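Note that one protein chain is taken out, while the other chains of the complex remain in position.
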Amino acid sequence: MNPSPQPATPPSLRLHLIVLAALLALLLTSAGLALLPLGVFNTLSALGISVAKTLLVMAFFMRLRRGPPLLRIAAAVGFAWLAVLIGMTVADVLTRVVLPSPW
Amino acid sequence: MNSIEHAPLPRSYLDDGHSLRSWLLTHDHKRIAILYALAITFFFFLGGFAALLIRLELITPAGDMLTADEYNKAFTFHGVVMVWFFLIPSIPATLGNFLLPMMIGARDMAFPRLNLFSWYLYMIGGLFTLAMLVLGGVDTGWTFYTPFSTMFSNGHVMLTVVGVFVVGFSSILTGINFIATTHSMRAPGMTWLRLPLFVWAMYAVALVMVLATPVLAMTLSLIALERIFGVGIFDPALGGDPLLFQHFFWFYSHPAVYIMILPAMGVVSELITAGARKRIFGYRFMVWAIVGISVVGFLVWGHHMFVAGQSMYASMVFSILSFIIAVPSAIKVFNWTATLYKGRIDFSAPMLYALGFVGLFMLGGMTGIFLAATALDVSLHDTYFVVAHFHYIMVGGSVMAYLGGIHFWWPKVTGRLYSQAWARFAAILMFFGFNLTFFPQYLLGYEGMPRRYHEYLPQFQVLNILSSAGASILAVSYLLPLVYLGWSLRYGARSGPNPWRAKGLEWLADSPPPTHNFEVTPVVTDGPYAYEDA
């Protein structure tokens, strides 16, 4: 309901290019961090940067920042359900008594 | 559309073209609903035939009629067809397609072409399944457990998997359509808390379809890839995890049970209010129960894996969550009962089906609580107790409600009235036939008869004969509606717009409705089920 009026003026060219620059900078950061021995933080930083990049793409390129809240909910629900699938499956695997492999 | 005609009534959707082309290329949600109804009826009787073979085999303890392999193929075919080609699309794709736009006061679905496309996907998936049947069947069970399905089965696993994959996308597209329609197509004044409970059920079921089915699609793809290349992540020889398959499979297939039962709950809420001529008791509770079931239903899948090697801690969590889902289910049963209290109950056929649903659903749900208890499940798992439990929900619940809905909205869909006497007889026969078929299976399971075997110990014979006898009664009660409803199509009395004097926007339109449902978009000023004011 409450149909939104005509789309607001699209974000500026400048904003698009700034976001792209930020995305590429994050890409190089994540590549660089992967080469440093940080232990478990290698994985965490890589995933954290991926989340940041995703949020940038969704907020600006996909225009969720100024879009209807319903669309944000739809996007969030997809990820939340995936988190349930991964979380509960991994929780089982981590607490299971694993039989040793044959090799 | 037809501005030249001066007839007071616009043409009904049934008269809007009679050619085959006008049906196969229609974008009208009502015609698509009928296309679906014809297709799922065909598959229902096909799956029913497999059930007939199973029950015939089980009359005697010896495995004499079907070989073990043939028996495996019979119950696999029965399961695959009944789950994906009948129960999942049953209420949503037929009654939901027909009624959802009408109940919210819309002219059509949000995406009519997508709607038609999803029917074609269903048919393509059906063709794959028929090909599987013709070429010799598949023996994995409808659950496709690895590593049997990926490495050992010689049946036509690929064909079946492709068929189910395709039909899965049909249900995803239906779900997307329902969600977009409910959000954006409601008539003025039709706020969320004025939606009929059937619409809420369709919305919730669409959420489940959309969020669960993709997981099934990918899981089946993984099975196919593992069969093609001989390697994959479920392969224990590589350190892969067959249990991972079960996680993925039940992440879809447990919510799939709610795809079957939530629409049934929606139908029954409409039937009971109209039959008792009362407002639904606790509308908001009913809404929250529907939404609650659809959400919590996603968190309980591990109760299928208590004895499969899942971790004890995971089992405990899944067990508790499974108990929790009994709460909203019970709220619904209480509220239906409370709605009946002091109502002026009209015991016509739809009401009989609805009452049958409430009783059978309650029995099925209560035995589900037995199975959710980890300790009890160890001895009941994979016995006939489980078979009886889910048939009470799926057949006693969903099919009963589906037929109740068909009887309730038949005058709206076809514009004809059917014989109440025959319909009441069929409903009562179905209730007795069903209980005779499946109640003995509780006892069999309790005594330890395992499922999926074509032979059994001699002491189980009496109960098995009772069950097979019940199945034949059940078969008659399923064939009867075909006869008297078919008869009514040609000889039934014409129905007015509202033969039940029921509330709801769909009853404002003519029977059968015109192509675009409403001449003037209705404006809603009150909640649903305003029966006392009538």
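As written, the chains take the letters A and B, and residue 1 is the first residue of each chain.
The rule we apply is simple: a residue touches a chain if its C-beta (ideal position, glycine included) is under 8 Å from a C-beta of that chain, and two chains touch if they have at least 3 such contacts.
Keep this in mind: contacts and distances are computed from a predicted model.
**Q** If you look up the hidden chain in UniProt, what protein name do you find among "Ubiquinone/menaquinone biosynthesis C-methyltransferase UbiE", "Cytochrome c oxidase subunit 3 family protein", "Multicomponent Na+:H+ antiporter subunit D" or "Sulfate transport system permease protein CysT"?
**A** This omitted chain is identified in its UniProt record as "Cytochrome c oxidase subunit 3 family protein".
**Q** Going by the contact rule already stated, which one of B:Leu133, B:Val167 or B:Met185 would touch the omitted chain in the full complex?
**A** Within the whole complex, the residue contacting the unshown chain is B:Met185.
**Q** Would you indicate which residue among B:Gly79, B:Gly141 or B:Pro214 is in contact with the undisplayed chain?
**A** Counting the whole complex, the residue in contact with the absent chain is B:Pro214.
**Q** Specify the residue from the set B:Leu58, B:Val157, B:Ile172 or B:Val387 that touches the hidden chain.
**A** Reading the full complex, the residue touching the unseen chain is B:Ile172.
**Q** Touch as defined at the start, partner being the missing chain; which of B:Gly47, B:Gly126, B:Gly163 or B:Gly240 qualifies?
**A** B:Gly240
**Q** Taking the full complex into account, find the residue in B:Gly48, B:Gly137 or B:Gly232 that is in contact with the omitted chain.
**A** B:Gly232
**Q** Going by the touch rule given at the top, which residues of chain B touch the chain that is not shown?
**A** Against the missing chain, chain B presents residues 101, 106-112, 114, 172, 175-177, 179-181, 183-185, 210-211, 213-215, 217-219, 221-222, 225, 229-233, 237-241, 244, 248, 516, 521.
**Q** Using the document's contact rule, name the residues of chain A that touch the chain not shown here.
**A** 3-7, 9-11, 13, 16-17, 19-20, 23-24, 27-28, 30-31, 34-38, 42-43, 46-47, 49-50, 53-54, 57-58, 60-62, 67-68, 70-71, 74-75, 77-79, 81-82, 85-86, 89-90, 93-94, 98, 101, 103
Note that in this section only the chains that are shown with their structure count from here on.
**Q** As a quick test, compute the distance in whole Å between the mean CA positions of chain A and chain B.
**A** Centre separation, chain A to chain B: 36 Å.
**Q** Can you tell me which positions in chain B touch chain A when the two form their complex?
**A** Chain B residues touching chain A: 183-184, 186, 211, 215, 237, 239, 241, 243-244, 247-248, 251, 298-299, 302, 309-314, 317.
**Q** For a test of understanding, state which residues of chain A touch chain B in their complex under the given definition.
**A** Result: residues 1, 3, 70, 77-78, 81, 84-85, 88-89, 91-97, 101-102 of chain A touch chain B.
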